[in-house]
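Just one protein chain is left out here, and the rest sit where they should.
And now, subunit A:
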Amino acid sequence: MIKTLYVPCDSSAISLGADRVAAAILHEAQQRGIRVNLIRNGSRGMFWLEPLVEVDTAQGRIAYGPVQTKDVASLFDADFTNGGDHALSLGLTEELEYLKRQQRLTFARIGITDPVCLDSYIAHNGYQGLNNALNMAQADIVKAVTDSGLRGRGGAAFPTGIKWNTVLNTPSEQKYIICNADEGDSGTFSDRMVMEGDPFVLIEGMTIAGLAVGASQGYIYLRVEYPHAHKALTTAIDKAYAAGYLGDSVLGSGKAFHLEVRLGAGAYVCGEETSLMESLEGKRGLVRFKPPLPAIKGLFGQPTVVNNVISLASVPIILDKGGDYYRDFGMGRSRGTLPIQLAGNLKRGGLVELAFGLTLRELLYDFGGGSATGRPIKAVQVGGPLGAYLPESQFDTPLDYESFAAIWAVVGHGGVVAFDDTADMAELARYSMEFCAIESCGKCTPCRIGSTRGMELMDDIIAGNDLSKNVPLLRSLCDTLLNGSLCALGGMTPYPVLSALNHFPQDFGVEA
């Protein structure tokens, strides 16, 4: 009998040796004359257990991890292909507490299926949302997304349905759907996991968006740092074309939707939607003035939907199960689920998809297991390099857009980076200014010049020079950046800088 085994093809799993483990398993199986069907699945998102090897058994999938090549022979000795006991045995995957406590809607298939197998995608409820959408009026598709309460998961949290509605109601011969896959925020990897682990769900979401607003061309603007995602997406797109899910007549509906992946080139600012469109047009990624909104005058001057990967990947389940189903998760005005990424100095880093409302403390300790180094967690940066640093006293804040806004912080793209008590918050504030200087597109003065001046100021502050003058000057500079910048890069760099200063003044050499 052929045994089915799973070794993730996720790049984080690969970074810990998954490719070598997969090769070693195939080699060992051949030596022993055991026939195996080894599937490269996406990751379950429990990275301290990667490479996580799973085997299909009558009871369900049994997990072993973290597996290194040196463990492979002993796994076979323990008859792991039949679920045999081994020191690395973790029991049934679905019963693992970290997974069991999650509410996986967008990530429903990730880690379970072969990411680039269309049959497997369809067998696990894939393309049901598109099938429904094909029988709906455009306005009804948009209404379902509006009713779901879905807000842009890229960071700005703008209601997706409202954006779609604007594009739907702006007449034009040509409209575009852009997927912003320029996931440049440190501490975030949920977009990458979707693209590597379930690319069809993104393709389906974009196809539905195209039908809804009347756009026949989609682009995925992918950062060049994600080669594995690029490969998975292009493979999946080819298969979707071959099966009629993309092309001049999607599933014979007579409605066209074409999709292409375009690579960025290492510019963080191109994650800003107008800079992204400039880049797609083949130009320097300079931020545009708004208005006009991209929904009215976007790519090549045409009405354009620009949505993040997670937003678009959440659309299929909304069209499959209805807006109400999705909206019933969450709290306040933050509806649905958020794939939270636990990163940095944590014992159990990984992907946790849950309805909005969990507190940071629950995430950091119940899921994350505390710091990896075993030292106290001093600060947490939520929402990427433009997100605020939160001290321990704010760990009880529920993860919800409004609750975070109330403490001058952002949920952003849901990345949570933990730092232990060895972190120097003044150094981190200096890094924020340096990052802004490196990545500034240069169009507006506050960001272009302010970031460099901010870096110099932080050097002075770290050296202890003239603090009574320099600290107020830093605040004044941040005020200029905050209110005078053209986009969020300059406009939000003050979040990490000022939150570090306000919550950890001792690191800046000033009294609390």
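What we mean here is this: contacts are C-beta pairs under 8 Å (C-beta built on N, C-alpha and C of every residue); 3 or more make two chains touch, one makes a residue touch a chain; residues count from 1.
Heads up, the rule we're going with is that contacts and distances are computed from a predicted model.
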{"item": "Name of the absent chain as recorded in UniProt (options \"Glutathione transport system permease protein GsiC\", \"MFS transporter\", \"NADH-quinone oxidoreductase subunit E\" or \"Ferric reductase like protein\")", "value": "\"NADH-quinone oxidoreductase subunit E\""}
{"item": "Of A:16, A:90 or A:390, the one touching the omitted chain in the full complex", "value": "A:16"}
{"item": "Contact residue for the chain not shown (choose from A:62, A:338 or A:418)", "value": "A:418"}
{"item": "Among A:155, A:197 or A:344, the residue in touch with the chain that has been omitted", "value": "A:344"}
{"item": "Which of A:428, A:461 or A:474 contacts the chain that the document leaves out", "value": "A:428"}
{"item": "Hidden partner chain, residues of subunit A it touches", "value": "11-12, 14-16, 47-48, 50, 183-189, 191-192, 224-227, 262-268, 279-285, 300, 341-346, 349-351, 372, 381, 385, 415, 417-420, 423, 428, 431, 435, 438-439, 441"}
